[in-house]
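Shown here: the complex without one of its protein chains, the others still in place.
On to chain A.
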Amino acid sequence: MTIALRTLDDGAWISVNDSREVGVSDIWTLPAREFCGCETPHVMLEGFSGVDLRGVDTHVIADAVGMCIDCGTRDGIESLPVGRIVEGEFKRYEPESVQSPSVAAVSGR
């Protein structure tokens, strides 16, 4: 099955099969010290610059720009898992859960 993935409206959101699934302004939790010096970085996504599928579990991964709401570090984020495709349907990850390529791959979410 072909999955249509794209970012639209100046990177405001990720479209999966022509449905708006993930938007900016949510705060995503990243692994300890991976994004900034904070013990647990809480990063607000300001814009998406790319989206792709990865792996046999068909994780949907996004490139984005974000800022840690605690320390103010702003940086690009590559390959942030934002959800996965299950039987052709997109299942969004909860931003509050810790997201990283490795964490998402083994979590079985």
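What we mean here is this: a residue touches a chain if its C-beta (ideal position, glycine included) is under 8 Å from a C-beta of that chain, and two chains touch if they have at least 3 such contacts; residues count from 1.
Following the convention adopted for this analysis, contacts and distances are computed from a predicted model.
Participant: The chain that is not shown, which UniProt protein name from "Ferredoxin--nitrite reductase", "Metal ABC transporter permease", "Cobalamin transport operon protein" or "HPr family phosphocarrier protein" does it carry?
Facilitator: Result for the unshown chain: "Ferredoxin--nitrite reductase".
Participant: Of the listed residues A:10, A:39 or A:87, which contacts the missing chain in the full complex?
Facilitator: A:10
Participant: Please give every residue of chain A in contact with the chain that is not shown.
Facilitator: The missing chain touches chain A at positions 4, 6, 8-13, 15, 17-20, 23-27, 42, 44, 46-47, 49, 67, 69-70, 72.
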